[in-house]
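Of the protein chains in this complex, all but one are displayed in their positions.
For chain A:
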């Protein structure tokens, strides 16, 4: 026998449910944060920082690919331009504090991102991918030819310097917590962007662009902004990376790097917030583990195999598949 249902009760139940969900999320995030804070005491901080830098790079890329549906095959250009700018400034102007170098690197990548966006935004899908790839190659050749990058040798011995002129970053722990703070801030920023009305419009563009146009949105402007934010964050990742490793090299500008960030995002789960972080952790670890063992020469083909497998079999990536699994089995 059906009881008459009071709408207020349903509402209450939903709110209750939401609260439980929120609490769960808060707990998960809290645990993750504790782990990240404790990690450098268990693992080598430089390795952790490498993961964080690539995770930020992948998060930046995912904002564009996963949430807006634009596949950029040229993100290496932003990583490298951020890294080179920061490296050049910190190496040559000793008066600069580290954060100013990083800000300048990020700014360079942002401007470059704007230029890329203006040139490529009218194209869609794979055309877009190819245009961004070719533009990034142009940047690559610029770096190859330029004196200040050190060409094939790369830029070595970039001083880590002092943060705000106060905190000595030569110390790995200090450096780690600085990178961690920047990473978390960027992650929260992307989370905020994605859940904002602006983020909803980006998702709408991804799902059905003509519809978004017919609703009166100036789609190009939204896409350009997403591209620029993504480029800026990628540049920030590159800037930090060059400070952490005290090195900026052509590797970061090569198109293989653009492919690698796609792999990270895809493996982790594109269009999810945590996916790129998981993917970057996974890929950096695999590369490291392989390079230590007997398979050290087989890194590329193995990554290629992971690529093929991901595209064929589990396109939603690690996080996406986990979410599906939980929804199915745990309600």
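Keep in mind that, in the parts below, a residue touches a chain if its C-beta (ideal position, glycine included) is under 8 Å from a C-beta of that chain, and two chains touch if they have at least 3 such contacts; residues count from 1.
The working rule: contacts and distances are computed from a predicted model.
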Omitted chain, identified by the protein name its UniProt record gives, among "Peptide/nickel transport system substrate-binding protein", "Amino acid/amide ABC transporter membrane protein 1 (HAAT family)", "Methylamine dehydrogenase heavy chain/amine dehydrogenase" or "von Willebrand factor A": "Amino acid/amide ABC transporter membrane protein 1 (HAAT family)"
Which of A:63, A:129 or A:180 contacts the chain that the document leaves out: A:129
Hidden-chain contact residue, picked from the options A:16, A:170 or A:300: A:300
Hidden-chain contact residue, picked from the options A:217, A:255 or A:288: A:255
Touching residues on chain A - with respect to the absent chain: 71, 119-120, 122-123, 125-127, 129-131, 133-135, 137-138, 141-142, 144-145, 255, 259, 262, 266, 297-308, 311-312, 315
